[in-house]
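Report on one structure; see the data block that follows.
As you look at this complex, bear in mind that one protein chain is not there, while each of the others sits in place.
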Amino acid sequence: MGAARLLAIKGVTLFGVLLVSLLLVIVVLGATGVSDRMMGSIVNEEVRELRQSLAITIRDPIELERVVLAEREQLVEFYGLDNPWYTRLPDMVWRILRLDLGSARTLKSFSGSTRVSDIVLERLPNTVILVTTALAISSVLGLYIGVKLATRVGTTLDRGVSYISAASYALPSWWVGIIFIMILSFQFHIFPFGGITSAPVPSGFLNRTFDIMWHATLPIITLTLASVGSWAYVVRTMVLNTAQEDFVTVARAKGLPENKIMNRHIIRVAAPPIVTNLVLGLTASFGGAILTETVFNWPGMGRLYYDAIFALDENVIVALTFIFTLLYVGARFILEVLYILLDPRVRY
Amino acid sequence: MEERTRNLFKELLSSGSGKVGIAFIIALIIISLGVIIIYPPDFGLKYWSNPVLWADNPRAAPPAWTNLFSSYNQAETVIFETNIPTERIPGVSITKVLYTFNLNHKADEPPSFISMTVGNIKYNNRPPVLIVNIERPDGNKIELYRLIVPGPLPNEVTPFARFSETPFRIQLSGNHEVVSAVSNFLKQEFDVSISNQDLLLSGVDIAVFGTPQDDGKFDVLMGVYKIQVDAFLYNEDDSIGSVKFVAGGSVHGFMGTDTLGRDLSIGLLFGFPVALFIGLVASSITTVIGTSLGIISGYIGGKTDTSIQRAADIFTNIPLLPILIFLSFIVGPNLFIIILILIIFSWPGLTILIRSMVLQIRSGQLVESSITLGASRLRIMLRHIFPQTAPFVFAQMIFFTPSAILAEAALSFLGLGDPSLPTWGQILEYGFRNGGIYVGYWWWILPPGILIVITAMTFVLIALGMEPIINPRLKRGH
Amino acid sequence: MIRLEDVKMYFQSRKGLFKTVEIKAIDGVSVEIDKGKTLALVGESGSGKTTLGRLTLRLLKPTAGHVFFEDLNITDLEEVHLKSFRRRAQAIFQDPYSSIDPFMNVHQIVEEPLIIHRIGKKKERNEMVHKALEDVRLTPTQEFSNKYPHMLSGGQRQRVGIARALILKPEYIVTDEPVSMIDASSRAEILHLMKNLQDKYRITVLYITHDIATAKYFADRIAVMYNGRIVEIGPPEKVVKEPIHPYTIKLLAAVPEPDPSNRFKERGVVEGEPPNPADIQWGCRFESRCQLQKEDNCKSKQPTLVQIKPEHYVACFLKDKDKS
Partner (left out) sequence: MKLLEVKNLKLYYQSTRGTVKAVDGISLDLAKSEALGIVGESGSGKTSLSLALMRVLPSNIDTNEGKVILDGKDITQLSEEEFRKEIRWNTISMVFQGAMNSLNPVLKVGHQIAEPMLLEKTVNKKEAYKKSEDLLEMVGLPKEIFNRYAHELSGGMKQRVMIASALILNPKLVILDEPTSALDVSIQAQIMNLLKRFKKELDISMIFITHDIALSSDLCDKLAVLYAGEIIEKGTAEQMFGKPKHPYTQLLLASIPGLKQDASPKFIPGAPPDLTSPPTGCRFHARCPYRFDPCDKKPPPAFKIEKDHLSRCWLNEGDKK
């Protein structure tokens, strides 16, 4: 019961967050006039198409202009462009919530569609592959290293790795990615410069998979390196904190072997705060993915951001901001569930 | 309080990382202050982004010191500039003014280009004429170029001033007049005929600074080149302001140049104060807001608490970078807006942490005892609760500083940096966008990254040095 | 000096998705303390004795009923109007570790109330702090003034807490378990000190404790609380020597006395844990743990305090019958 209530609260909060960030995006768009510009371009596009189709039937250019103008006014009214931006707000929210994200100005999907949802959905899996793999590797690795360090507190190894972990906090992952490319791709030709597949794409499913894995290696290593250090450090601190608790002394006095004490009494108890930190680390992972994809020209949503910025494609940027928030909020919800499962105390 | 501050620093200085961190931050501050004093305030737009200023620098040239590691000696940029003639020979109607430069060329390659710039010429009736000659170590002399200063315009009154606002620059290497002069020279001296077109393609520099070989190639001719600019003035009062001759190298300065010829060391130095500014302003304001809201939320409780917590919930649940990208894209790249957004999205983390600390402090009896004594809410928050969170808050502030610096760098890297304030992130972005990593412009890509890392690391080191103060339990464990 | 009239304190506690439960921490308490006297409030944890103490200090606002300080009804006063009351009523807290600011030295801690109430000039305040520290025998005062709490023992910290409370010359003091966190060997010292100072300054005291034995020595009246209600009240010689309520009897039996023969016999104790104040039954609250013969009333009606002997009141149906 307690857990259900907590989950319900979390779910509502997160949905609220989604709405608020969406509203924020729309208000900023409206207040800066970008929204009008975006709608205007949609109208222009439709008018252009209309003119082309009408040009076949209406020969008289003056008559054509008149009809087009009338159609244009109808369109302006249809989209509500004759009213101030805030009157369109609910409509926009509803539209974006339905993932009806409009058309891109210049960017196209790989299959040639200009619909933003097509473009984004095509790239979504690529990003998810990258982020989840990196997150899984770094959490497992971080947990392992952190626990190892905690059992060797004060040793040279501990101090060394702790310092390296702390230092990695100061390393921008994208820059590390660049260094990787310069050394491993440019200098030694071990890995590709970027992209997701070779050109031409190797034939055969197995070959293609290996090709993608080969291309994904450096981005994944980059993303992992970005988070594994701070991870290990957080785990170490949490484990050490828990190891000072009285019940650990009790467990030792009970004659439990050290590995049991570590697994059952320390890590198990330290897990919820570690999960909390994983949640906090998620933002970093998402940001890291955008930058890493940019560096490695990985055709995910992050690289799309970069391309959209240079193509000045507002629609795509709005859509991406929304989808990233959606993904992030979803990931957080999963972790909240995990937290509730791990810690009996919050169930009340 | 003073005693605690003193202890804090004592503890900080007793740890190795603390010492290094403090030393680094002092260095960073000194460099930044120097830059603020020396650099013009509108450095970004007026200087850094002005290609004219950088025209005499070689493009994408590695640092000069790379010669030390290579047997092949690359040319360094040599600049001669003067406003005092070497010699002045007065004549009856013509005064001849000579400018002589001795270029000792020792590199295994010719200069990457040669150029001349003249500035601020004044004349009274006939426009002066300038002739550029070069005398090679083998004794041959080439007249490269002849510049006739533009004549008077209708209705213009004497004295006629030319090139006073912007100096006049001639890229000698790519000039047709120079090409034909060199072509003639080759024909006469070495009996080698190369068409003007081919010479333009292969570059005149190697012909000027080399000797043709049988295989059609040139050997670099080392030695002292005497470059002479002869100016013929037709009036006593005519004058030439300045003459500049540049033999471009393929290595440049301490940090090299980018593809616009900008000296990277100048841009990188400017990054110091900007980075510190971003880091410190964002972190201190965030800390002040985060801490006060945390204390208020935890102490006052009730509806105030709920609303602060809801707001915090929302802001922590929005991924920062996408929103940053979105806002700086829409609103336009502006450093202050970036800092503002960083603050708006960063206070909640601290607020949530401080709130839980305050709740813990409240669960003790200090707050209740203070209420019984009649202390006001403000007094309890400031005098009793804040001091207990202070060391933690201070550490958080230091720890947040590098995140702000890194966030700005990331945003700049995505092309959303504020162009009026060039940062390390922007230099990196320009390098990346121009394919620097695919052709190996390491001097362009590495240093800005390293500087970002060093600056961020400085604060991380200080934070590490403070850890035993913040988390005494860990200290006990040792 | 202080008077409570049918005071009730209910807390809301959320349970499940939407349900909230009322926790009746205090459920109808009327009691008063005469000027200069000590009332000991005795009961196990969860009985509401601490809540009652906090109500008399207006750290909590009662759900129902009235709290009078002399003739001043402080029940509904806003915090701003409480300032003079705050000066006249003070508290000494249970935990000498968390009730004083760890970052202030002893002088600052003891001086703070004077600063809050803007009393005296710097020099006069120093004199008052010196005197307060002398009162609690933290001598030489000069030496203790500069010490920080972490340099003091539990007993010394508690004396700092007493000095801080007394420097405002309060007329009423609540002491909530002032010695429960102090070593047994120093407890008596703190209690004696408080008793002496109370006599010296004619202070009214509410002494909250779970240890009825100390109450016997230091109180003029003892009130036994069970589950938010007073079940027995009277002078110590009555309540301790001739207890009437079954709960009081058990409480007294639980007090350890140093006797080597103790180890051969079990103590008479109230079995089980006190009922959850969230689900109070209709009848007598002690009914579920009472080992006496029960009658119907016990299950259906709440007993009220009835005078059994002069100054001795008990809330128990069975004892009512004894009397009649």
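A, B and C are the chain letters, set down in written order, and residue numbers restart from 1 in every chain.
Please note the rule applied: a contact is a pair of C-beta atoms (placed from the backbone, for glycine too) under 8 Å apart; a residue touches a chain by one contact, two chains touch by 3 or more.
Note that the coordinates shown come from a computational prediction; the quantities given were computed from them, not determined experimentally.
Touching the hidden chain in the complete assembly: which of A:125, A:160 or A:344 does that?
Result: among the candidates, A:344 touches the missing chain.
Touching the hidden chain in the complete assembly: which of A:10, A:123, A:215 or A:265 does that?
The missing chain is touched by A:265.
One chain isn't shown here. Among C:98, C:214 or C:302, which residue touches it?
Only one of C:98, C:214 or C:302 touches the chain omitted from view, namely C:214.
Tell me, which residues in subunit C touch the chain that this view leaves out?
Against the missing chain, subunit C presents residues 44-45, 153-156, 183-189, 191-192, 210-214, 216-217, 240, 250-260, 262-263, 266-267, 269-271, 273.
Just the residue numbers, please: which parts of subunit A touch the chain that's not shown?
245-247, 249-257, 260, 264-265, 268-269, 271-272, 342-345, 348
In the analysis below, only the chains that are shown with their structure count from here on.
Between subunit A and subunit C, which partner chains are common?
Shared contacts of subunit A and subunit C: B.
State, to the nearest whole Å, the distance from the C-alpha centre of subunit A to the C-alpha centre of subunit B.
32
Between subunit B and subunit C, what is the gap in Å from one C-alpha centre to the other?
Taking the mean C-alpha position of each chain, the two centres sit 70 Å apart.
Where in subunit C do residues touch two or more of the other chains?
Touching at least two other chains: none.
Identify all positions of subunit A at which a residue touches two or more other chains, and write them in rising order.
none
If we count contacts the way the header does, which residues on subunit B are in touch with subunit C in the complex?
The contact residues of subunit B facing subunit C are 1, 4, 364-366, 368-369, 371-376, 379, 383-384, 387-388.
Which positions of subunit A touch subunit B when the two form their complex?
13-14, 16-17, 20-21, 24-25, 28-29, 32, 34, 153-154, 163, 166-167, 169-172, 174-175, 178-179, 181-182, 186-187, 193, 237, 240-241, 243-244, 280, 282-283, 286-287, 290-291, 294-295, 305-306, 309-310, 314, 317-318, 320-321, 324-325, 328-329, 332
Enumerate the contact residues on subunit B facing subunit A in the complex.
On the subunit B side, the touching residues are 17, 310, 313-314, 316-323, 325-327, 329-331, 349, 402, 406, 409-410, 413-416, 428, 432, 437-438, 440, 442, 445-446, 449, 452-453, 456-457, 459-461, 463-464, 471, 473-474, 476-478.
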